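Note that one protein chain of the assembly has been removed; the remaining protein chains are unaltered in position.
Letters A, B, C, D and E name the chains as they come in the text, with residue numbers starting at 1 for each one.
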Amino acid sequence: MKITDWINKDLPEVVKSLEKNILSGFHIQTEEGLNMSGRNEIYAVLDEFLSVLFPGAYSKEKVALEELNFYLGDTLRHITFTLRKQIREVFEFHCDKSDCDECDCDEKAKTVCKEVIESLPNMRSILLEDVSAAHEGDPAARSLDEIVLSYPCIEAIATYRIAHALYLRKVPIIPRIMTERAHSRTGIDIHPGAHIGPRFFIDHGTGVVIGETTVIGRNVKIYQGVTLGAISPFDKDGTPRRDVKRHPTIEDDVIIYSNATILGGGTVIGKKAIIGGNTWITSSVAAGEVIFNNGKK
Amino acid sequence: MKITDWINKDLPEVVKSLEKNILSGFHIQTEEGLNMSGRNEIYAVLDEFLSVLFPGAYSKEKVALEELNFYLGDTLRHITFTLRKQIREVFEFHCDKSDCDECDCDEKAKTVCKEVIESLPNMRSILLEDVSAAHEGDPAARSLDEIVLSYPCIEAIATYRIAHALYLRKVPIIPRIMTERAHSRTGIDIHPGAHIGPRFFIDHGTGVVIGETTVIGRNVKIYQGVTLGAISPFDKDGTPRRDVKRHPTIEDDVIIYSNATILGGGTVIGKKAIIGGNTWITSSVAAGEVIFNNGKK
Amino acid sequence: MKITDWINKDLPEVVKSLEKNILSGFHIQTEEGLNMSGRNEIYAVLDEFLSVLFPGAYSKEKVALEELNFYLGDTLRHITFTLRKQIREVFEFHCDKSDCDECDCDEKAKTVCKEVIESLPNMRSILLEDVSAAHEGDPAARSLDEIVLSYPCIEAIATYRIAHALYLRKVPIIPRIMTERAHSRTGIDIHPGAHIGPRFFIDHGTGVVIGETTVIGRNVKIYQGVTLGAISPFDKDGTPRRDVKRHPTIEDDVIIYSNATILGGGTVIGKKAIIGGNTWITSSVAAGEVIFNNGKK
Amino acid sequence: MKITDWINKDLPEVVKSLEKNILSGFHIQTEEGLNMSGRNEIYAVLDEFLSVLFPGAYSKEKVALEELNFYLGDTLRHITFTLRKQIREVFEFHCDKSDCDECDCDEKAKTVCKEVIESLPNMRSILLEDVSAAHEGDPAARSLDEIVLSYPCIEAIATYRIAHALYLRKVPIIPRIMTERAHSRTGIDIHPGAHIGPRFFIDHGTGVVIGETTVIGRNVKIYQGVTLGAISPFDKDGTPRRDVKRHPTIEDDVIIYSNATILGGGTVIGKKAIIGGNTWITSSVAAGEVIFNNGKK
Amino acid sequence: MKITDWINKDLPEVVKSLEKNILSGFHIQTEEGLNMSGRNEIYAVLDEFLSVLFPGAYSKEKVALEELNFYLGDTLRHITFTLRKQIREVFEFHCDKSDCDECDCDEKAKTVCKEVIESLPNMRSILLEDVSAAHEGDPAARSLDEIVLSYPCIEAIATYRIAHALYLRKVPIIPRIMTERAHSRTGIDIHPGAHIGPRFFIDHGTGVVIGETTVIGRNVKIYQGVTLGAISPFDKDGTPRRDVKRHPTIEDDVIIYSNATILGGGTVIGKKAIIGGNTWITSSVAAGEVIFNNGKK
Partner (left out) sequence: MKITDWINKDLPEVVKSLEKNILSGFHIQTEEGLNMSGRNEIYAVLDEFLSVLFPGAYSKEKVALEELNFYLGDTLRHITFTLRKQIREVFEFHCDKSDCDECDCDEKAKTVCKEVIESLPNMRSILLEDVSAAHEGDPAARSLDEIVLSYPCIEAIATYRIAHALYLRKVPIIPRIMTERAHSRTGIDIHPGAHIGPRFFIDHGTGVVIGETTVIGRNVKIYQGVTLGAISPFDKDGTPRRDVKRHPTIEDDVIIYSNATILGGGTVIGKKAIIGGNTWITSSVAAGEVIFNNGKK
C-alpha cells in the first residue's frame, strides 16, 4: 500500500481512536483543560519575573541603565496582564462550576497578581542575601556577578521564591509548573510549598529534593544530592498523608553535605548542626551536632 | 598583527586543519553522517509525538476542542512524512552499502513508521495508567492535570514509550537520541531497550538510571537517584558484555526508595518487595521483602 | 480599584522601588554589569564552538560536505568577532578602572581569542579520543555516531575543554557560564579549572561533580553521581580555602562507579585503581587497589 | 517634566481619550469588528492559495517533486480550516444579529469553502492560459518560468481569480482585502467583482484600474495605466450608483495601450479593436476599429 | 582558481575598496549616519502608530475589547521610548556639532514626541471623517470596515497625518521615510509638508503625487494618477526653488478625476470645481467650474 493511500485511508482511523481517547474522562483533555494556560505561557511569565529581578542576567537583550525604569515598568505591566489571566483560568478550572457565574475568580486573581508584584522589591532583597551567602560559601566564586550569571541555585531559588508567593495565595498548578521548569534546568527540585529563609545556598545542586512541608531557617547551606523528604507517602493503612507535615525542619546555620538524606515531618536538624555526606537521617539532630556517614559524630 | 589580517591569513589554515580532521575516518563526519537526520529534526518529531499524546500540555499553541481532530490529523501526517525519511536515512546509513541499490530500507522505514503511529492510541492508554499511578502515589499531587503539566516523569516515560516502540523495530540511533533529550530535561535516563509495564511512577526523578536490559513489571514506583544497572560492563577477560541481560528484573508492585542501587542481570526484586533508600543490592530479593540501608530487613 | 488604575498609580511605585534596589551596590546591576555580555550571547558562541567541532551533531542545519570549508570559515570568523568583544568586556569589567585608558584589555582579548581558535584542531583530536573511549567502555553503544549524537558526556566534556582553554588564559566568568550551560543540560558539573586528560568517559552522568582543582589522568571512566570534591571549603578558622588544591587527583586508567564520593586535595587515586559505587573516600588509594562500599577491598 | 512622569501622568489620559474614540460608534472597533479576522490572517490564506497554484514560485520553501502530493494536501487542509473560520466570521458580522442563533452562517461558510477549493484545478488551467498569453504577447519574455516567477500580472490575476470565486459566493470584505494586497504589490487594482476571461495579459501593469462591473472577454491585452472605470459614481441627483453596471465591456482579442481611459457601463469595445495609448473613451468602439489619441482612427 | 582561494585572496581587496568608498565623504556612511536610526526602526514605529489608530486593522494580533486600554497604553509607551530616541538622533545629526554639548536636542525631541502623541485622539477623529468621505464617495464600498481594512488611501492618509505632525515640528528625514513607506505600499506619494483638510478621499490611488507646498481644503476627492505638482523645480536662472510655494491650492469640495495634472504654486482650484480626467492645468480654475480634457467646459 502506498504511504499516501495509508495516510488517506488508515490514518484517519488512528486519529479518531486517539481523539476519542483524549476526549474521554480526563481533565487535561476536556474543554477546560485544553483552554487552560499552557505551559509555554507560564514559562514566559516566569522568564519575565526573573528578568525584572536580575535584568543583567535574565533579560533577553541588554538593558541600558537609562532604559531600566522603562524596562521594568513595561515588563511588570505585561506580567500583570498575562499572569492575571492565567491565575483566573486555573481558579475557574478548580472552581465549583455550578456556582461559576457568581464566582469571584477574576477578583481573586486580580488581588493575587497585585500582591505578588508588590512583593518583588522585598523578594529581591532576600535574593541578594542568597547571592551573598553563595559568595561567602564557595571559595571557587570570584565575584557576585559570576554567581548571578552562572550558579544554578540562583535560578532555582529565585523561581522557588516567586512560585512560593503564588502557592501561599492558593494558586493551583502554576507554582508547580514554575518550580519544575527550574528542576529541569538545574536538577534542583524545590516544592513551592516549602518555607525557606534568607541566605540559602545550594552548591552544585543536581539531585537536590526539598519536599512540600519542609521548613528551612536562615543561612542554611546544602550540597548536591541532598534529599529533604518524607519517610513514606502513606500512613499505616495506606492512606496518602496529605496536609500533614511530612518533611523535616532545618534550623538556622545548618550545613548538609552531598547526598545526605533527611526524612520525616518530625525530624529537626538543630541550629549550627553539620550533616556529613551520604548520611541517612530519620530522627532529630541536636543543635551544634556533627554527623558523619560512618555513624560516628 | 591586526585581527582582520589574522582572519585573512592565519584563520584559513585553522579551517583547513579542522576540515581535514573532520573529513578523516569518522562516520559522523563522512558524507553519510552529515546527511543523516540531525538531532534538531528528531527533537521536532519527538515534540510532535508528545503533542498528539497530551495536546493540552505539549502542543505549541492551545488546541480548541473543535480543532482537535484536525490538529491530530495534521500532526500525524507530518510525523509520517518526516519520521519515515529519518528512519530510512538511519537504515541506509547502517545498511551494507554494496547491496544498497537492492536494499529495502525505504520499505522497512515505511512499515516501521506506520506501525508506530498505529500503536499510539494504545500507548496513550498505558500513559494514562502511569498518570493515575502518579496521582495515587504522591500526596503532594492535587490533580491529574497537575501531573501531566508538571511532573518530569511523564515526559520521561512518554518519551521512553515512543523510543521503545522504535527500538523494538530495530531503528538505530533515533530512539537513543530521543531518550537522551528526556534525560537532559528531566535527569531521568531510561534506555529505550528496557521493558517497562504500565502504572510506572518515578517521583522527583533526577539521577535515575535504567539500563538497556532492565525488565520492570506493573505498578512499580521508584524515587530519585535509583540506579538499575550492570555489575560490570565487561566479563572477566575484559570483553564488553553486549547482547546479554546485564540489568535487573523488577517485579510487580515493587517500591524502590531514593538513591538505591540495584545491579546485575540475574538480580530479581520479587513482587511487592520494598527497597529502602541508599541501599546497594547485587543479589535477588524475595517477594514481599523489605530491605533497609543498614542491612537489616 | 480597577486593575488599570492600579497599573497607573501603584505599579510605578513598585517599579521605582525595584529600580532603586537594582541600582544600589551590586556589580551585576551597575552600568558595567548591564553592559557586560549577557548569557544568551555567550551561549550562542558556545553553540558555534560545538558546531565547528561536531558539525553533524551541533550545527543548526545540515552541512553538506562541499559546504564544509565555507561553513567552518564563516563560523570561526563569527566566533572571532563576538568572542573577542565578550572577552574584552569581562577583562575591562575586572580591570583596575583608574588605569583603564592605558589598559591593554583589548590587546589581551585579541590574543586569547586567536590562541583558543588555533587550539581547536588539536582539541578536536582529543575529543575523538574521548569518543573512542566511550565506545569501548559502554556495551550499549552501537556506533561512534550514536555516541556523538546522543551521549550527554560528549557535550559536557567538549564544553569543558573549550571553557578550560579560556580559563587557562585567565578569562573571568565566561568559562563558568559555559560549563554551567552544560551542567544544566547534562547534569554533569565540571569546573573549567579542572585538568582532565584524554580518553575521559562519563557514563549516564547525572549528578557528577568535578571540582576546580581536580586533576584527572588519561583513560579514566566515571559513572553517574560521582563527586570529586573538597573536604571543606574552609580551613580550621573559617577562612575560605581559595587558591589551594582542594580536590583529588585521579591517575590513569582509574574506574569510579556510581555515586562514589572522593574528597580532598591530597587524596590520590592510584593508577588502575577501581572505586566501587556508593563509596566515601577521603584518603589516598594505592595503584591497582579495588575499593567496595562495604569497606572491604 | 521628566518623560517617565509624563508617561505615568499624562499618557494615561491620552490612552483614555483614544480608547473612548475607538469604542464609540464605529464597526471596525466594536467587539465584532475587533474579533473579525485581521488582515494578516487573510494575507496568510492568500499566500497558501498562491502556493498551491504555483508551488515553484510562491511556496515559502522548495517543494521536491516527491513531496508535492503531501504539500498540496497539507496546505489545502490548512486553507480549509482557516478560510472556513474567516468566512464564518464575516458572514456573522454582516448577519442580522436578532436571528443569529438560528442563522446558517457556519453552514454557508463550509459550503463556500469547499466549492472554492474544488474549483482550484480548473482555476489553475485558466491561469496557465494567462501565462501562455503573456509569453506570446511580450517579446522580452524568455520562458514561461520567467513569467510565473517575475511578471506582476500573474500575482495580480491569480489573486483576482481567487477573490472572484469568493465574491461570486457573496463573501463580504475578504475578496477586497485580497485584491488590495495584490494592488499594493503590483500597482494593479482589479475589483474582485469584475468578470475576466482567460488569456488575460497585463504588461508592466502599474496604475491599471479595473472596476467592479467590468466585463472582459477572452484574449485581451492591456498595458500600464489603463483605467476601465465609471463616468461618475453618482447619478444626476447625487445618489451613489450602486448595483448597476458602471464600468465598460471589453470583447475578445482587444488590445488597450498604456494610460488609455475607458469609462461607462454602456461603453463596449468591440472584438479585435485596438485602443491607442493616452486615449479617453466614453462611448462604444466598433469591432476591429483602431483608435489613436489624436482622435484619428 | 578555486572559489575558496578567490574568497581568501581577491575578495578582501574588494572589501577594502568598498569600505574606503563608503567611508569617504558621504554623510550616510559617516559615523553619524550609520548610527542614525535605520529605516526598519522607523517603519516599526509607524506600524505602532497605525495600530493604535486602527487596532482592528493594523495591530499584529487581534486585540480583544477588554485588552484595548492595556494595548493602547503599552504601545504608546513603546512609541514614546523609541520615537524620542530616533528624533533626538536626527536632531543631533543635523545639529551644529561645535555647539553640541550645549545643544537641547534631547529636550526638543522629548517635547515633539509628547506633542505628537497627545495629538493622536484628534488625529483619529479626522481620520474617521476621511473614512466616512470614502464610504460616501465610492458606490463599491459596502461598509466602513471594508474601507479601513482594504482601501489603500486610508494607510496613505493616516501615514501622511502622522508624518505631517512631525514635519510641522521640524523633524528632519523621519517624516519623509514614513510617507515613502506608504508610497511604496499604495502608490500614493504625499509629501509630509502638504496641508490637507478632513474628509479627504483618494480612490484607487496608484500614481497620485501631492507636492510639499500643496494646500488641500475640506471634502476633496481625487482619483488615481492625479499630480499636484510644481511647474519647474528651478527658477529662470536654474536655482532650485526651495522654500517657496511651488504646488497648487485645492479648495473645499473639489473633485479631480484620474490622471489630471495640476501644476504651479499660484494655481488655485476654486470651491466645488470639477477637474476632468487626463486634463493638464497650469492656471487657476474658478469656483464651481467644470473642466474636461478636450478643453471644453
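Points to keep in mind about this one:
By definition in this document, a residue touches a chain if its C-beta (ideal position, glycine included) is under 8 Å from a C-beta of that chain, and two chains touch if they have at least 3 such contacts.
Since we're looking at a predicted model, the values are computed, not measured.
Residue E:227 is the one among E:51, E:69, E:227 or E:267 that touches the chain not shown. Only one of the listed residues, E:92, E:180, E:252 or E:289, touches the absent chain: E:180. For the options D:12, D:225, D:248 or D:265, the residue in contact with the chain missing from this view is D:225.
Although one chain is not displayed, chain D still touches it through residues 52, 54-57, 59-65, 68-69, 72-73, 76-77, 80, 84, 110, 113-114, 117-118, 120-121, 124-125, 128, 136-140, 142-146, 148-152, 185-187, 204, 206-207, 224-225, 258-259, 277-278, 293-294. In the full complex, chain A contacts the hidden chain through residues 8, 12. For chain B, the residues in touch with the chain missing from this view are 4, 7, 69-70, 73.
Definition applied: only the chains that are shown with their structure count from here on.
Annotation: the chain A:chain B pair of sequence copies touches via predominantly different residues, less than half of the used numbers being shared.
A turn of 120° superposes the CA atoms of chain D on those of chain E, with the angle given to the nearest 5.
The distance from the centre of chain B to the centre of chain E, with each centre set as the mean of the Cα atoms, comes to 59 Å.
Each chain gets one centre point, the mean of its Cα atoms, and the points for chain B and chain D are 52 Å apart. Residue positions of chain C touching 2 or more other chains: 7, 12, 69, 73, 187, 206-207, 225, 259, 278. With chains as nodes and touching pairs as edges, the resulting graph is complete, every pair of chains being joined.
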